[in-house]
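The complex appears here minus one protein chain, its other protein chains still in place.
Labels run A and B following the written order; every chain starts at residue 1.
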Amino acid sequence: MISRPTIVAALAAAALALPIASLGQAPTTPISIGFVYVSPVGDAGWTSQHDRARKKMEAALAGKVTTHYVENVAEGPDAERVIREMAASGDKLIFTTSFGYMNPTLKVAQQFPNVKFEHATGYKTAPNMGTYNARFYEGRYLAGIVAGRMTKSNVAGYVAAFPIPEVVMGINAFTRGMRSVNPKAEVKVVWTSSWYDPGKERQAAETLVSQGADVLTHHTDSTAVVQAAEAKHVYAVAYHSDMAKYGPHAQLTAVTHVWDQYYIRVVKTVLDGTWKPDHVWGGLKEGMIEMAPFGAMVQKPVQDEMKKAEAAMIAGTLHPFDAPVKDNAGKLRLASGTLSDDALNKMDYYVEGVQGKLPSAK
Amino acid sequence: MAPFRLEARNAPSSLAKWLAPPLAAIAMVACGFVLFAVLGKDPVAALHAFFVAPVATRYGIGELLLKASPLALIATGLAIGYRANVWNIGAEGQLAVGAIAAGGVALALDASGPLVVLPLMFVAGALAGALWAAIPAWLRTRCNANEILTSLMLVYIATLLLSYMVHGPWRDPEGFNFPQSRMFAASALLPVIVEGTRLNAGTLVTLAVVAAAWLFVARTLVGFEMRVAGLAPGAAQYAGVSPAKVVWIGMLCGGACAGVAGVNEIAGPIGQLLPSVSPGYGFAAIIVAFVGRLHPAGIVVASLLMSLLYLGGEAAQVALALPSSITGLFQGTLLLFLLAADVLIHYRVRIGARTAMATP
Partner (left out) sequence: MIDTLVGIVALTLAAGTPLVIAALGELVVERSGVLNLGVEGMMLIGAVAGFIVTVHTHMPWLGVAAAIVAGAAMALVFAIVAVSLQANQVASGLALSLLGIGLSAFVGQPYVAAVVDPIKAINWPPLSSLPVLGPLLFAYNPLVYVSVALAAGVHLFLLHSRAGLVLRAVGESPRSAHAIGYRVLAIRYAAVLFGGACAGLAGAYLSLAFTPLWSEGMTSGRGWIALALVVFATWRPYRVLLGAWLFGAVTLAQFQVQAAGIEIAPQLLAMLPYAATIVVLAWMSRDAAAIRRHSPASLGKPFHPQR
């Protein structure tokens, strides 16, 4: 199991290794690394986790890299210009951290063959462009276990932005996690049609509470859902980052994004010349997601149950989408084995236990 | 009350008209100088990075024009209405609907040649933008509904409609359910006109529309009627100019131009439909229209200035590690200075106490 202490140890080791490694070589000028963010950095959401990792990576590889970022870059023509300007101004490695940057990144990658590009969450690659993403659904499943044990009404509320595969996967994994320990559990989903609108997220959360949900989780960018749970005296599972300070009595745990390990690893391969375009999809095992510390209300047996599942997932003996996988219309989607990565990425149905119908399903 | 006071000039000062923009620019640069110094940045280097570096290369100039193009195009259309007191502030939505319509044409027909697809896209985009603007026009002329409100509400509806289309019916079947259409084929893309930049034929469309708008306003009877309706509504009505006609023309021109801007974006630098096809051009263009004093030539200059501020904001983040909010800060300050400086056109500023006989 990978926990925070291991990460810290790894970081410390990386930091210690640096001076030793650099003894043998002539001092070189640090390479410049650019990051493109889709929203302002903020404190709790998708971009803030990337920026946290950027800072940790820069600290871990101090002297060898300099980093900089451009935030709030709209997906579209602006993205291509920003990425291109970074490449033209001498960045050797550029991380583009939103799905909508895929085509612009690819275009610029073709114009700058000597610059390396790493695009988050996409599917197109090039000789100098790799992609990376994390199996957030693994954490969702674990969070579901805790939620399934803690709910009294057997209804969980899920505030989500848009029905893209990433989000659908999370809803389904969370539901399966809940029902693995509590077969009566149901999940209600409310879409806000906006990644970031604290007021709307709050309204959606309170609506779910008024319809019986006593555990909330979210796939939106603010802390509003956790705060709503705190105010309404229900539980919450935070997403993206640990939001315990926004809901000390509400947060059971959080599915947190941890990119630092990955960033350090990738930058090192660029530094030593072994970088290759890859299609990385890491999870708990690779340390790309972590569960935040449990809230005080989570009893020891529940903690142990989740930790056991976490260990099994890391060991490869448990997968959130092990057969049978049934959708919520009763159709059997997988009779044996485990859903493939391809099937996960194309998931366009709700699993058994989610109420309603997936909006974009044809 | 104030330490200064204003005296009306007998006639607008043409000297002040030319002097106001540079004065405002100087004031803004001075503000920037102070701000950068307070933030601990070298002000000269910072100003250079903000205002000069982004356009120091051919590519940079291409980007300047590329980003100015939709602003100028939309502002030109809006200005026709604004001159006649028709307040269309929903260009952002009209742009989105133009993009949806043109995108639909591209997705359906881009297997045929560019000479078929591109003109059809422009027609569809202009019609759709005009149609979206026709809703507030109709509500205004039939129900007296204020067009500021209705056109603004329609922005939200249009962007949600676009979001719906790319999340649902028009989602790329090969795209792992991600919310975007497939890339258009080359025949639905505007050709690049300057090698090594992203400047495409859409900019020529913008120039043509701006020129046509100038001819329309300055040389046609309808254009004249529109201006009169704005300056003296009573007189215009007396002279037989129908107020409804003024509203319709004002709204439709703005909508069509915004729709064409949407086509330029998706057939130009984007090349597909995304959940959002404009980073707020429709709203920024309102400011461009006023800073350009509702005149086509002024609008072109204002759009270049606005575009430079966007590019400078990005450059400042890279070169100076400043947050993206610096763009808004500069744009807001510059525009307020510019608007304030316009006072010199109609008034003399006298500093100090009121002297006797100051009133005419």
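To be clear about the criterion, contacts are C-beta pairs under 8 Å (C-beta built on N, C-alpha and C of every residue); 3 or more make two chains touch, one makes a residue touch a chain.
Small disclaimer: the values here were computed from a predicted structure and weren't measured.
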Contact residue for the chain not shown (choose from B:27, B:131 or B:145): B:145
Identified contact with the non-displayed chain, of B:6, B:211 or B:231: B:6
Which of A:65, A:120, A:134 or A:208 contacts the chain that the document leaves out: A:208
Interface with the undisplayed chain - residues on chain B: 1-2, 6-8, 87, 139, 143-146, 148-150, 152-154, 156-157, 160-161, 163-164, 167-168, 283, 286-287, 290-291, 323-333, 335-336, 339-340, 342-343, 346-347, 359-360
Interface residues of chain A (partner: the chain not displayed): 40-43, 157, 162-163, 188-194, 196-204, 206-208, 210-211, 222-224, 227, 245-246, 355-357, 359-360
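Rule of thumb we're sticking to: only the chains that are shown with their structure count from here on.
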Cα-centroid distance, chain A relative to chain B, in whole angstrom: 37
Residues of chain B defined as touching chain A within the complex: 59, 63, 66-67, 160, 163, 167-168, 171, 175-180, 183, 198, 265, 268-272, 274-279, 310-311, 314-315, 317-318, 321, 323-325
Footprint of chain B on chain A - complex, ascending: 34, 40-41, 68-78, 80-82, 84-86, 88-89, 99-100, 103, 123, 162-165, 168, 193, 345-348, 359-360, 362
